[in-house]
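Notes follow the structure.
As you look at this complex, bear in mind that one protein chain is not there, while each of the others sits in place.
Think of it as A and B in the order they're written, each chain with its own count starting at 1.
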Amino acid sequence: MPNFDQQPPAGGGAPTPQGRGGAPGGAPPAGGRGAAPAGGAAPQGRGAAPPAPPSALALKYPWPAKPVLLGTRVKRIDGPDKVTGRAKYTHDINRPGMLYGRIIRSPLPHARIVSIDLSAALKAPGVKAAYNVKEPGAQVMYQGDTVAAVAADTEERTKDAARLVKVEYEALPHFANEEQAMDPDAPVVFMGGNTRPGTAQDVGDIEAGFKQSAHIIEATYYTHVITHVCLESHSIVAEWEGDKLTAWCSTQGVFPSQQGLAMGLGIPAANVRVITQYMGGGFGSKLQAGAEAVIGAKLSQMAKLPVKLTLDRKEEHLDTGNRPSAGAKVKAGVTADGTLTSYQADSWGTGGAGQGVGNLPIPYIYTFPNRKRTHKDVYINSGTQRPMRAPGHPQACFLTEVLMDELADRVKMDPVEFRIKNAPVQVPSAMYRTYLPEGAKLFGWDKRHATGDPTPGPIKTGFGVSVHTWGGGGSGTQAHCDIMADGTVVMKCGTQDIGTGTRTIVALVTAETLGLPITAVRAEIGDTNYPRSGGSGGSTTAPSAMPAIRLTAAKALEALFVKVAPTLGVSADTLVATNGRIHVKDDPTKGVTWKDACKTLGADTISVDHMWEAGLSSVNSSGAQFTEVAVDIETGIVKVKRILAIQDCGLVVDRLTCESQIYGGVISSMNFALYEDRILDRVTGQMVNPNMEMYLLAGMSDIPKIDIILKDMPERGVVGVGEPPTVSLSAAIANAVRNATGAAIRSLPLHPHKILAAIEQQKAGGTL
Amino acid sequence: MKAFAYVNPANEKEAVAALRDAGVAMPIGGGQDILARMKDYITAPDRLVNIKNALDATITPVAGGLRIGAAVKIVDLAENAQVSRLYPNISAAAIEVGTPQIRNQGTVGGNINQRPRCWYFKNEEFLCYKKGGNRCFAPAGENQYHAIFGNDGPSHIVHPSSLAVPFLAYGAKFRVVSASGEREVAAANFFTLPTLQNVLKENVLADDELLTHVILPAPGTARHGHYEVRYKESHDWPLAFATVILKMSGQTISSASVVLGAVAPIPWRSEEAERALVGKTLSEATAAAAGEAAVRGAAPLSRNGYKVQVTKTAVKRAVMRAAGLRTV
Partner (left out) sequence: MASKDEKPDKPERFSVSRRDFLKSAGVTGIAAGVVGGAAELDAQTGAAARVLGPGDVPVQLTVNGRRIDLRIEPRVTLLDAMRQRADLTGNKRVCDRGTCGACTMIVDGRSVYSCSTLAIEVQGKQVRTVEGLVSANGTMHPVQQAFCDQDAMMCGFCTPGFVMATVALLEKNRNPTEAQVRKGLDGNICRCGTFVRVLEAAMKSRGVARA
């Protein structure tokens, strides 16, 4: 059972604490306040556990004070493979005799399977295997739910055969949205009820807080469902040799996928090897082996031939996860001097069939001394949620940060000033009190006008701001380093590169530690034959893997020093490795080149295993984002003009790839705010936009100017940065739209129809 | 995609012959629309007839106007100097079609004859009128991109062609051939409002007919304005757009052609807007009045009322562009 509420204690805990949603059939616990992520919790004594003390080895090999490579702009080492097409993703693996698999899926959102007839499909040309994934009598709970599977010798013939599978369904009642599911007169579609109460909360004295308040806002806020849209669809190439399976999987976790495949196939995990050399995007939806992986492996087992099963774009939208919706009916108060008092929220959200919203840390970050919450997980007949880039945070951030601007207006305070006033006093790494003024200055916040752009004409501009936090951290990664007599260095680690640059930073940290250029190191990752690492989720990869790489390389180097020291007539502990040489620390002339040093190994290879230890990484990351938008009040179109993202990222490993992640996070948040929307037909419950044409994503002409300020904090060690920057821009955009138009914008996406309606409402007297 | 036979005729005659003697035969131009539909099992021809080698791919001056072959690529239309000189609204529409890749591959004929982008039509699960079913899912469903004019039903699609709108505004005729001969159909008579009888198509083209040319009359001296409202600036379908051609008598508008796109099952000529323009001088007020007039007869569905405002703005700004005024 996933538990989104738990953040890893510093230097401990599971590698992907936020990451592992989507357990079939079970809704994640709902509604509880996040601990570390909701920074506001800290003053109440619920913050992250204090960091574990650094280990002795970490103290011996701290991150270098004067690094050569760390923190510089190191080009992605696999860049040339990616730009030339040489990089082989799961989609690109072609094996001798390989078949193509396909899943037959329910077209209906809820039905009982009456019969499945595979006979015509089995007789079709080229078909080598077919089976029922579900048996007659079973229910399908959403459009796209798996029913049967088939494999044939070409993809075209596989698709033909899939069309020949005859499935009879008995349609059952369904819910296409939360309103339908929450209707008290609705039929019971989900066993145990269509909704499930989440954790309630009652802290302080909510009514006393409202009594102190000079202003109270009562309003409803909502964020919608979006899907991950990984460009490489979920996929597997499965090949058996006897009872052993080799699976090329498009996954964020080779080890979790190994476990999932073993469990799904009922075979020992030791019989499964998972390989992921390159992976075309996951964003949380590929943390485990999905149904398609097990189905592909089963088809291969049946046909005794390799099988490639790649989902098509429609299947991706329907059945590979989504970001749950989140709504909250909120009542919040503020005193005349701008101090937050009470926050009361009845929240809900859906993560599809039998799944809720999980973690929803509201109120986000800010300190409301009195809080009262109820929560309802709502089940609808859609594909089930999976973690998506900082699960719960984009929703909670929007629900809170839009309210914050409205409250600031009530007390006639500047939104930045209001945030600083109400930011938690002391939260690990949450440097809002410095980020906000610094960002405001850089952004030219003093040019912000009060709510409602007074400029004549249809184009209104506005500024918005929002802040975010994330836990991250990670531990447990193991690594193996070989130093060979010819000077070769290989660092092996069973982590994977989901696009963040993991392969590059594995090589970078190894090279830094050994005093070598990055080109002298081979980084081998993405294979369960390498030492264990966790899934790449929750922004845990770098903080979990980099200490392991550092210490493993350091141990290997120690072993080399022992070999080299006698030849120099010194003791091993006087040696250092810099600039391609091993030499006495205080006498650089007394040493040998790396090559010559390795020659002392003779027939030996230095072969060292080591793992993560505390002291080189930490948890918690925070940031603030500012934006300026232009709203065309005659069409309702919002254009983002510029963005400033201030991001804390601890020790920067590779500045180039770190910045890329921040750009990417910001753009992802813009897509959430403006374009993306999974739209289910309210009557039939079927998705109307399961493609990339009507499921809108920003293109080049939609991308504004984006400035990044990286807050280097090398003393904190490595923290992950994949998720935090995706959190807050959407709320900042909504706040900017409100600043531009004066109209209350309380839900996403910011579709023109919503903007025009809000402007109309505002003209008619407004809600503010 | 169902397997199909492929024919690559060399000329019009062979092409129309190839369209006749098969079960279900369909022409393929750039192919981007039909192949997507075939992959989604919306369309399942037994035979595809490649018309790119059979039809004219040139733009030729004729009688002060232009004759545009149906096989002309949209990029070549967009970048043609004669087109932009004589018919700037066509250039403006063409350069906004799809993406560079779509414009490189898509043809003029294909753009005119492409099938609706309606998401109910484009998804197999929804057996709508246009797929031989007995309902339109839009009125009770997700109709934010559907029609606000011509909404008597039974279908509530918006016509997908961007080029059809200025073609109609410039008084184009379409040359159509079949095995039994050829005919010319005015663009104004080519597109059909849906009825229960014709709802499977969006125009008068018979299954064995091919649109071969767009024939544009001499434009005369005119002012031109085209304005598309898009949600995304990158690849996206306009929410609504307007093309406006004004003929002037001194400072006064003597005649106006106003055609709206993405608002009705056909390119939608707005006689109300035209009437609001004729006899007026060019000004922002005139433009605004034309916008108001254009949407007076709008009949939006449950969720696309905002398109009335969007359309009004598109008309106003198209007129302002024609007048040489700054739009935003």
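Throughout what follows, contacts are C-beta pairs under 8 Å (C-beta built on N, C-alpha and C of every residue); 3 or more make two chains touch, one makes a residue touch a chain.
Note that the coordinates shown come from a computational prediction; the quantities given were computed from them, not determined experimentally.
Peer 1: Can you tell me which of A:G71, A:G327, A:P369 or A:G499 touches the chain that was removed from the display?
Peer 2: If we include the chain that is not displayed, A:G499 is the one touching it.
Peer 1: Could you tell me which of A:Q288, A:T495, A:Q625 or A:N691 touches the chain that is not displayed?
Peer 2: A:N691
Peer 1: So one chain is hidden, and I want to know which residue out of A:K60, A:R86, A:K412 or A:K763 touches that hidden chain in the complete assembly.
Peer 2: Of all options in A:K60, A:R86, A:K412 or A:K763, contact with the hidden chain holds for A:R86.
Peer 1: Touching residues of chain B against the unshown chain: what are they?
Peer 2: So the residues of chain B touching the missing chain come out as 1-11, 14-15, 17-18, 28, 31-32, 35-36, 38-40, 46-48, 50, 52-53, 57, 71, 75, 98-102, 104-105, 233-235.
Peer 1: Under the stated touch rule, tell me which residues of chain A contact the chain that is not displayed.
Peer 2: Counting over the whole complex, chain A touches the hidden chain at residues 75-76, 78-80, 82-89, 91-92, 94-99, 153-156, 229-233, 278-281, 283, 305, 310, 312-313, 498-501, 656-657, 659-661, 663-668, 691-693, 697-701, 703, 706.
Keep this in mind: only the chains that are shown with their structure count from here on.
Peer 1: Applying the document's contact rule, which stretches of chain A touch chain B when the two form their complex?
Peer 2: Residues 107, 143, 156, 159-160, 163, 457-459, 632, 634-637, 639, 675, 679, 681-684, 686-691, 693-694, 696, 698-702, 751-753, 756-757.
Peer 1: In the complex, go through chain B and note every residue touching chain A.
Peer 2: For chain B paired with chain A, touching residues are 1-3, 41, 117, 119-120, 122-126, 137, 140-142, 144, 229-236, 239, 303-306, 309-310, 312-313, 316, 328.
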